[in-house]
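Shown here: the complex without one of its protein chains, the others still in place.
First chain written, first letter: the chains are A and B, and each begins at residue 1.
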Amino acid sequence: MIYVKDANLNLAWNEVNIGGNIYGGGTSLEVNTGDWRLLIPAWIEEKCKHCMLCFPTCADSSIPVKNEKREDFDFKHCKGCGVCFKVCPFGAITWEKEDK
Amino acid sequence: MAYNLKQEASKPERFVGGHRLCAGCGAGVAVRGVLRALNDEDKSVSGVATSCLEVSSFLYPFTAWNDCFIHSAFENVAASVAGAEAAYKALKRKGKVKDNYKFIAFGGDGGTYDIGFQALSGAMERGHDMVYVCYDNEAYMNTGLQRSSATPKFAEVSTAPVGSKIPGKMQYKKDLTETIVAHNVPYVAQTTFTSNFKDFHEKAHKAHYTEGPAFLNILAPCPRGWRYPPEDLMAICKLAVDTCVWPLYEVVDGDWKLTYEPKTKLPVTDYLKPQGRFSHMFKPGAEWMLEDFQAHVDKKWERLLKKCK
Partner (left out) sequence: MGIRERLSGNEAVAIALKQINPDVLAAYPITPSTEVPQYFAQFVADGQVDTEFVAVESEHSAMSACITATAAGGRSATITSACGLALMWELLYVASGTRLPVTLAVVNRALSGPININNDHSDSMGARDSGWIQLYSENNQEAYDNYIMSLRIAEHKDVMLPVMTCQDGFITSHAIENIELLEDDKVKAFVGEYKPEHSLLSGESISMGPYDTPMFYFEHQYQRARAMVDSKQVILDVSKEFGDLTGRYYGLFEEYKMEDAERAIIVLNSTAGTAKAVCDELRAKGEKVGILKLRVYRPFPMEEIAKAISHVKAVAVMDKAESFSAAGGPVFTDVRSACYELATRPHIINYIYGLGGRDVPVDVIHFVFDELKKVVADNKPGEIYRHVGVRGV
């Protein structure tokens, strides 16, 4: 059984999973899609009312929520689309050019 | 139990980041929402038709699916999921499967309205206990914006381009939701993303927990194909609903119910204007297209109101 950490181009034919199966979910978390961003959101915790309106609009599951409180963005996966910035009624999210 | 977004948001995520869907893609939002509506104790098997969603969410060895996932082809997702559901019934009966599973088929509009329509019709008719979810972005986005039967009239797509003689697609959008209603399945609903996702969530939950086949048609905008800024996803959805271009309703055991009626029905131009695919409709001489589009929406809306009494 091949785990994602081992997935690389050195794997021989008998080291990759039969049929292309992957065992264990969510292995795409290994992939950094944060580097797609042009603009980056920022969460201003003081202004956040934890209304959660931003949460379901994120296509990249990059707004973590624990015990009914949102936390800072998952910048490894956030692609910077700006949808959350647009829906925040409290100005608790900014969306600006990212310095890379 | 009343809908509580904070509680829903605190559930473990069943569809995670790191997939290759475009920034602001409606499909990702739709999948997350549908899976979130599962009860915590239930496991799920999702089948996905070949689509943007499929090629972006499971590139070997990276899967964005935390539950079970299977893809086999484009036109067969309903039959695929039906097969898994049939095996579940048999194995459950024999005591070989302990957990409770829910079965979900995801297809884009091409995979649902067009090439997958036969398998969908068959699975709905046979009564499998499954939910078919169409994430409708109104064209073949995976192959580069070709016309589907879900593409609205006049929209500019790559196989119905705007030319000097023909202004985009010349046929109205197929009404698939009504077609599935005609299959006499216990639950059919049409929804999209609204501010707090209450409409979406409640329909998805009902679909999962209605015994037998259920069908959800979700308008899931594609910023690239529709040519609007990605950050405007939610505004576009709201306009689709408030102009009655995409009415929100459900049909439970044949009873039609409108789940949202705009206080003020907005003109279709409010919805069309922000989208590049309709930009030619706003050029001088194209007024007839706007009138045609509006008249069609009005007619469909009036008919829907009658059905919902």
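Here is the rule we use: a contact is a pair of C-beta atoms (placed from the backbone, for glycine too) under 8 Å apart; a residue touches a chain by one contact, two chains touch by 3 or more.
Note that this is a predicted model, so its numbers are computed, not measured.
When the full complex is taken into account, the listed residue touching the unshown chain is B:61, out of B:17, B:33 or B:61.
Where subunit B meets the chain that is not shown, the touching residues are 43, 45, 47, 54-55, 58-61, 63, 65-73, 75-76, 78-84, 86-91, 93-94, 96-99, 101, 118-119, 121-123, 125-126.
Remark: the residues of subunit A touching the chain excluded from display are 9, 11-14, 16, 18-26.
Here, only the chains that are shown with their structure count from here on.
In whole angstrom, the spacing between the mean C-alpha positions of subunit A and subunit B is 23. Interface residues of subunit B, counted against subunit A in their complex, comprise 5-10, 13, 15-29, 32-33, 36, 57-58, 60-67, 193, 195-197, 200, 223, 229-235. Residues 2, 4, 7, 16-17, 20, 22, 25-33, 36-37, 50-53, 55-62, 65-68, 70, 74, 76-83, 85-87, 95 of subunit A touch subunit B in their complex.
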